[in-house]
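For this view, one protein chain was removed and the others were kept in their places.
On to chain A.
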Amino acid sequence: MLKKIPLLVALLLLVGCLLYSLIENKKNVSLKKPPFKVALLLEGKKDDQGWDNQAFRGLQQIERELHAQIVYKQDINTDQIQITETKKLAEEGYDLIFGNGRSFESIFNRIAPIYPKTHFVFFNGKSNIPNVSAVNFTPESIGYFSGMVAGLMTKTHKVGLIPAYHSMKEIEPFIQAVKEQDQRNQVIVQEVNSWNDGAAAVKIAKSMVEQNADVLVPMGDGFNIDVIMEAHHAKRWAVGYISDQSFVSRGTIITSTVQDVTNVYLQIAKQYKDGSLPEGCLLFDFKNGGQDLAPFGSMVPNPIQNKIKQKLDEYKKGAFFLPVQPPYLGCQ
């Protein structure tokens, strides 16, 4: 028995040390879950004072609120680059890849089946692939309310609308809204035929100024600032597009039609994380907070502001319907 005492003591010490080290190790080692990885592909720059900047800020919000591991890529504006970068990100194990524009529609719909573990999101298009979501805003309402603002503010009764393409759904409601405000109002419409061609847009803007248009309304991600600046220099008014662009020229911007892309990004990421993100098309409008009007500039009289706000409220409450109803409920 006495011979076993040293053995027993050694055993006790060993067990004690082991327990202590286990406790210590447990304290030091935390169970790490794999990070939530989100990627953003931008056609332009993140600091474009518009669409891409909004997306970037959305990505930032995802990082801040959901503690996601994020990455963003700028100037992803050709098919080849888009395919390469999308595949690369999917292979790197990103859970959610945003393509901030319609140009990603065909790419994502093509690539998504290869990477079923990654969810792809793009804007302004449609998809029926299980791991792809298409986010859409209602262009008709954007067109209508920006037209209403322009129609109410024009003194020369000439409003210049500069869309990227004639096919844009905003144009028709816009024209109707301008004319609804005053029968004398005219709308000069000329397409840029590009989303990014700033020079062409400026040229058109100049032409419209020459035609005595006192309110310019750009509708294109890549050139709206150019148009606003042209209005600024020509001392005309403009309606900002996509985001509140009053900072570009406080004396120029009457208001901006805002697509709350930042919030949309965050909402999509949250839904993805809790497993409630629907596949296919998602629709955002004034009614569900996806779109709004930015604060009015100081040049907008209160009665006009009130009138617009009232109309907007009616629309949100369903008391007012757009003159041009979207022919669909979901995707374009």
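In this section, a residue touches a chain if its C-beta (ideal position, glycine included) is under 8 Å from a C-beta of that chain, and two chains touch if they have at least 3 such contacts; residues count from 1.
Quick note on the criterion: contacts and distances are computed from a predicted model.
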| Going by UniProt, what is the name of the one chain that was not included in the view, given "CO or xanthine dehydrogenase, FAD-binding subunit", "3-oxoacyl-[acyl-carrier-protein] reductase", "3-oxoadipate CoA-transferase subunit A" or "histidine kinase"? | "histidine kinase"
| request: Using the definition of touch stated at the top, determine which of A:110, A:166 or A:250 touches the missing chain. | output: A:250
| Of A:229, A:294 or A:322, the residue in touch with the unshown chain | A:229
| said: Across the whole complex, list the residues on chain A that are touched by the chain not included here. | reply: 1-2, 5, 8-9, 12-13, 16, 20, 24, 46-49, 53, 57, 60, 64, 225-226, 229, 232-233, 247-250
